[in-house]
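Every protein chain of the complex appears in place save one, which is left out.
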Amino acid sequence: MKKGIKIATIGGGSSYTPELMEGFIKRYQELPIREIWLVDVEEGKEKLSIIGGLTKRMWKAAGYPVEIHTTLNRQEALKDADFVTTQFRVGFLDARIKDERIPLLHGMLGQETNGAGGIFKALRTIPVMEGIVEDMRRLCPNAWLINFTNPSGIITEAVIRRMGWKRCIGLCNVPVISMMSEPGLIGKKPGELNYRFAGLNHFHWHRVFDESGKEVTGRILEHINEKNGGTPVNIYHAPFPMDILRSMKAIPCGYHRYYIAQKEMLAHSLEEFHTERGTRAEQMKETERELFALYRNPELSKKPEQLSRRGGAYYSDAACECINAIYNDKKIPMVVSTENNGAIPCLPSDCIVEVSAVISAAGAWPMVWGEMSGAMRGQLQLMKAMEECVIQAAMYGDPGALKEAFMLNPLIENGGEGDKVLKELLIAHEKYLPRFGSEIPKLKEEGWQSQDPVVRVLTEDA
Amino acid sequence: MKKGIKIATIGGGSSYTPELMEGFIKRYQELPIREIWLVDVEEGKEKLSIIGGLTKRMWKAAGYPVEIHTTLNRQEALKDADFVTTQFRVGFLDARIKDERIPLLHGMLGQETNGAGGIFKALRTIPVMEGIVEDMRRLCPNAWLINFTNPSGIITEAVIRRMGWKRCIGLCNVPVISMMSEPGLIGKKPGELNYRFAGLNHFHWHRVFDESGKEVTGRILEHINEKNGGTPVNIYHAPFPMDILRSMKAIPCGYHRYYIAQKEMLAHSLEEFHTERGTRAEQMKETERELFALYRNPELSKKPEQLSRRGGAYYSDAACECINAIYNDKKIPMVVSTENNGAIPCLPSDCIVEVSAVISAAGAWPMVWGEMSGAMRGQLQLMKAMEECVIQAAMYGDPGALKEAFMLNPLIENGGEGDKVLKELLIAHEKYLPRFGSEIPKLKEEGWQSQDPVVRVLTEDA
Amino acid sequence: MKKGIKIATIGGGSSYTPELMEGFIKRYQELPIREIWLVDVEEGKEKLSIIGGLTKRMWKAAGYPVEIHTTLNRQEALKDADFVTTQFRVGFLDARIKDERIPLLHGMLGQETNGAGGIFKALRTIPVMEGIVEDMRRLCPNAWLINFTNPSGIITEAVIRRMGWKRCIGLCNVPVISMMSEPGLIGKKPGELNYRFAGLNHFHWHRVFDESGKEVTGRILEHINEKNGGTPVNIYHAPFPMDILRSMKAIPCGYHRYYIAQKEMLAHSLEEFHTERGTRAEQMKETERELFALYRNPELSKKPEQLSRRGGAYYSDAACECINAIYNDKKIPMVVSTENNGAIPCLPSDCIVEVSAVISAAGAWPMVWGEMSGAMRGQLQLMKAMEECVIQAAMYGDPGALKEAFMLNPLIENGGEGDKVLKELLIAHEKYLPRFGSEIPKLKEEGWQSQDPVVRVLTEDA
Partner (left out) sequence: MKKGIKIATIGGGSSYTPELMEGFIKRYQELPIREIWLVDVEEGKEKLSIIGGLTKRMWKAAGYPVEIHTTLNRQEALKDADFVTTQFRVGFLDARIKDERIPLLHGMLGQETNGAGGIFKALRTIPVMEGIVEDMRRLCPNAWLINFTNPSGIITEAVIRRMGWKRCIGLCNVPVISMMSEPGLIGKKPGELNYRFAGLNHFHWHRVFDESGKEVTGRILEHINEKNGGTPVNIYHAPFPMDILRSMKAIPCGYHRYYIAQKEMLAHSLEEFHTERGTRAEQMKETERELFALYRNPELSKKPEQLSRRGGAYYSDAACECINAIYNDKKIPMVVSTENNGAIPCLPSDCIVEVSAVISAAGAWPMVWGEMSGAMRGQLQLMKAMEECVIQAAMYGDPGALKEAFMLNPLIENGGEGDKVLKELLIAHEKYLPRFGSEIPKLKEEGWQSQDPVVRVLTEDA
């Protein structure tokens, strides 16, 4: 690996790619990349070509001799890669629009990684991931898979625990955002506080200590509803109920709002759903359109400012820094999705958790969190069980496991409208769910179809 | 103990007492009772007197020389008791009416042992239980506490795990009902099948084997939606979704319907709520009135037929048989709430679970169930965490823990109306929640009160 | 199965068989056996023929129409069997003589199931067991394997946990002996006390309760060094050190003496070793010779009294009663080796333990023991780890794992003479250790051979 790194980016046509490139350019002195392969699928061909052009201009402007390749041939890209990053979105933003609109139409939260939408994103993604891992076994058996395809924790669990590919680390920008923005709430600067995270991706808590070792978790909690309080911009900032937070004695991530202030979060989503702008996914589709208009500009040779609107702040920093830490054996703490191994004793030892870990050339070594108290423990165990059911459903096209996941998920109604959401999502995503090939036709025969006209149009177009 | 057993029944004025007496009379040859003390509180004085009369007539008719005492002095009754049975209801049926009506008014399930109502029943009961256990330490340190006050599992956990009184067994009739009525679904008779239960009170599963050792769980599952399918009459029989059951490979108890077919169960409850007859609690209050009218009849000297309508079938059989098994060192299997000790490895070793156990003079020795799969494990862990929060709230008047319990409980809306239910229940039960003495007045000052006129009237009367 | 049971007994030529037959005859009314197949290997042909004759005479005398077959063809015997019992001894008593003499010569305990000898008995037996299980998969996939081949716990772990044959129960007479003889120590009769066992085969503890539920463990402990104190006759009765027993608050089985009074036990064994009579194995060989002389007598048609000298009292009772409990779905408590599943939480959930369990047609359901305290926990965990190493060594011919087992075993010297014992045992048992086919010749080339002339003669003869 030492004569220059080969990176393969699956989903290279993503509008995020320029951010990733910026991260690599910034670190080039430490991280001597030789070649970057941007891979995408047939439907993403045009976007890949635009991104490929911009990428080349960015590296040229930076003055570094890195080869940029774009390809629809995944095998070619993976051959002898040192790092594979995954940031693809099966079905593109249209699929996400369905994930959001169908639940919302039935009065449930529709969101990219939570609730019914998150479950279906996993269902579509895991089979593709199986293909990638299979290719990697043959073509780059020593490569690290740096996953930031969502739902990042579930995908990482599928890759490590079920497919048995141990050289995988899952990443997310949410912990970074907390560590960057929370210190200001108590008059501190980023880097001055000591963070300790544990939980699942998009479902973790953290405790914080100052330079003298004093725990400041409680002090930060008192300000958590001020400003953005450490929450990504893409999550509506419904106030956290303080009693529960004080009782838990830990700071939840922004996504916990969906579970702890469920009604308020839902109300906000429904409001967006019923306006012209539409759901977050529809807004993102518009943003993406604007971004690609900019990217086409042959004069542009750096990441445009507008990209930050997407809510993925620090995502590429997390990814590039993780690769850097592995390549240079840095032994620094980061928050990643990796094997539990006892870090959270109330969860299975071999499951994937999102925790503070030391990153070195040998991978991620989690730091222990210790026993969890009642409410945190119960929620966490429930969510892990739900994740396991989702993965079971995705890998085996198992409809019973899928229904179990729906039953367990606190954001989905048990019975009633929940059943309709399940059926409509199956039908809407038929193209990307071949393993449910015996279920979906039956539903269609029974006359099920989405009750949302937007979804129906998207499905017919697909 | 051998010269005759002394039994103290806390909540002796309950309309169930005749059933309990019938159970003891039936077993008198094996279980030589010397004296029975029926204890109640001042507000239950009249009912106690009626029950006391009937009880004496029943024993007289049976021809056994058992002394019957009624008293408002708990200490007197507990002194040197061999067995203490608890079947009291703090705040009587009026409190249950509030537990049911307040959540329903806000569109959530109102039920005696599940959801917000069940949580408040525990809040009212645990402090009283602490007083009983304190008395028992002094007055009858070797007595067994046979608890069937609901929520039976939570109360038993509070007594054994938190108060440290190990000689306690929690009972419930739900498993007995399954074992009596399910065999018929596959052409068998009660006693021909071999049952294995594990879970929590009102939240357990079972597997069943026939005389040749073959598992018949799957066969029974296929008929579970027929007739009453093993479910107590007091639970609405919404059909179980078969996919989930087949995927779980275990038979849920009837109460699981509230979690697995939540919407349908809620719809039924709301329908009852809006009719003349009112909620289950209101129906029970009417039934109780009728029963006491019968009980007053000086000619009556046996349990009247109408009592069975209350849904407590086999309750007293379970209690009397458990006492019998302890007294006579029977070493027979029963389903009871007792210490886990590894029977369900995914739950804390020292928590209380409802499991198949061998009952002898040495108490209950559970049989192991083994590892639980995804969905069952997740639900169970969530519910146990919720129970722990409820007990924490009850013992310390801890409002944060109470809100955590509300957040965890799948039958309560997170935020929104859920918060209102919490506040209205606190105010409605003020009289029986002295440990929330600093919270409730604040709420009242803020102008909170129940939005349900029935509840308001009951609260003013209390 | 119901038209009559087919039983296959592997190792049918054993001198124990008449006892087993007696057990079946006694239970014939409940346990309607149709045919019994006694299987043995070529070397055991003559003994099998003698036993076959006696067996036929015994059944004839009993007047029951049971077919008796003797065969060297295991497949024929297993075909459609309902129960398979295993009581074979790979290498016969000559192998056991080596297991005992080689360690003793080097100053370490030589014993059938403990120390280096026990490890080598497992090494020889497990590969044969793999063949039996393979046959059973094809020929009698619903049969129960009732194992009493020693070391019974290790063999049962290999069968259930490693070979995946779940319909297996391991048996031992040691718990029965305790339950039969201990009550007398405190003036009770067998059956009047309630026993609870947990641990590993030949390494378990028990607690005892009387008819009123009072624990009498402590009372029995105070008398444990009197008479035989519940210990099989084949174990030397070195006094237990009372301080440790009182501190453990549980009654050890007789075999614990090897670990808790190691020096005294060793001294006794060495004494026997140096006398004319020789080790226990040599005494047994003599006893066996006498027994077979009796068995040949065509007038003999019942189990001769002398058989009981062998220390296997109640063995066949345990086996026959276990088969009876399964066949008749008895749901009675017995002490068996079966899957842990949480019964002993400090051991792996899927390992095999020897515990009190309820036996029914569905197999063995253990009762929980709960958390173990320091010394018991530590010893037990050590022994289970040692067992795992032994099985690993046996299944894969893994010399590293074998050395780990030697290192862990408290009865074997680490380094020094321990290494010699290992090498001499490997050489002495070469014939029965094909999986160590690459190790043993190397040792022989290096000039290793047993330093004991008796062993050398036996090895040359084999």
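Order of writing sets the labels: A, B and C. Residues in every chain begin at 1.
Keep this in mind: contacts are C-beta pairs under 8 Å (C-beta built on N, C-alpha and C of every residue); 3 or more make two chains touch, one makes a residue touch a chain.
Predicted, not measured: the structure shown is a model, and the values here were computed from it.
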| item | value |
| --- | --- |
| Visible chains that the absent chain touches, using the contact criterion stated earlier | A, C |
| Candidates A:G52, A:G278 or A:P366 - the one touching the absent chain | A:P366 |
| Of C:E42, C:D243 or C:E460, the one touching the omitted chain in the full complex | C:D243 |
| From C:E100, C:E354 or C:D398, residue that would touch the chain that is not displayed | C:D398 |
| Which residue of C:R377, C:R435 or C:R456 touches the chain not shown here | C:R377 |
| Residue of A:F209, A:F292 or A:W448 in touch with the missing chain, whole complex considered | A:F209 |
| Residue ranges of chain C at the interface with the undisplayed chain | 238, 241, 243-244, 246-248, 259-265, 267, 346, 374-375, 377-379, 381-386, 388-389, 392, 398-401, 403-405, 407-408, 410, 413-419 |
| Interface with the unshown chain - residue positions in chain A | 1-2, 194, 196, 209-215, 326, 329, 331, 333, 339-345, 349, 356-358, 360-363, 365-371 |
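Here, only the chains that are shown with their structure count from here on.
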| item | value |
| --- | --- |
| Arrangement of touching chains [line / ring / star / complete / other] | line |
| Chain centroid nearest the full-protein CA centroid | B |
| Centre-of-Cα separation between chain C and chain B, whole angstrom | 47 |
| Whole-Å gap between the CA centroids of chain A and chain B | 44 |
| Contacts with 2+ other chains: residues of chain B | none |
